[in-house]
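Complex shown without one protein chain; remaining protein chains in place.
Presenting chain A:
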Amino acid sequence: MSSVLYDVPGPKARRISLIGSIVGSLLILGLLAWIIMTFAQQGIFEGRRWQIFTRADVWMLLGNGLGATLSAAALAAVIAFPLGLLLCLLRISDAAFIRIPTRVVLEFLRGMPVVLMMLFVLLGFGTSPFIAVVTGLVLYNSAVFAEIIRAGIQSLPKGQREAGLAIGLTSFKSRMLIELPQAVRRMMPSLVAQMVVLLKDTSLGYIVAYGELLRAVQVMADFLGTQFLFPIFFVAAAIYIAINILVSRIAVWIERRGSKKAAGGVAKAEPEAAEAPVP
């Protein structure tokens, strides 16, 4: 699409573009070089600063931090997804006295900073940081999951629900057997993308003193000396970003696979829809 914005470059434009590319690259490289020089002046690249990574206990602490991050994210996701389904069902309930309060609750949960919810649970109920982190993540993400799935259900053709009701299913059964499986499948890319957000938000645990990856960095820097702060931080950030990019890629892959299937044309019944992959 973007190629429509400009002509197919001729020899002159290609030359200009090449020059632009070279100048642009030089500028960016220059910026990088300047950053690296500045860092080098601080002695960041001295071998001894990076030698700590030859120590097993440094990796063990990083591993513990990563484990804490992943376990909080996994537990939160496992609880938040079914809760999101439930909230979604309540949100689209036929009864106004269920639908409206649920809507208010969802607006409330989505309008609040996650870190505030974590602090609320931590201080208000005196729980352990782990429980505070998981509860904060569950509250926020179940609300978001509910909204995503609701958008999925609303995007379904009306006939799906009508057909369900017409063959004598109750409203609830039609939701569970006909609409939800399709909605979840349709919204899979968004749901997985939200998983990345959830994973990223575990780092807020740092603020409520949960021993996740970033907290591990801080602890190690305090313990080993601040000259090791940057190397440890760098490695931890790289781990975090690598994991998130991996999960994002999965979302993109699911999206591509889904759109390929849709492009296949024939809208046939999807008997395998019931076993929608767990996010």
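Rule of thumb we're sticking to: contacts are C-beta pairs under 8 Å (C-beta built on N, C-alpha and C of every residue); 3 or more make two chains touch, one makes a residue touch a chain; residues count from 1.
As a convention for this text, contacts and distances are computed from a predicted model.
The UniProt record for the undisplayed chain lists the protein name "Amino acid ABC transporter permease", from the options "Transglutaminase-like putative cysteine protease", "Phosphate-binding protein", "Fe-S cluster assembly ATPase SufC" or "Amino acid ABC transporter permease". Here the missing chain is touched by one residue of A:86, A:105 or A:229, and it is A:229. In the complete assembly, the contact with the undisplayed chain comes from A:196, out of A:76, A:196 or A:216. For chain A, the list of residues touching the undisplayed chain reads 1-2, 4-7, 9, 13, 17, 20-25, 28, 38-39, 41-42, 44, 107-108, 110-116, 119-120, 123-124, 196, 199-204, 206-207, 214, 217, 226, 229-230, 233, 236-237, 240-241, 244-245, 248.
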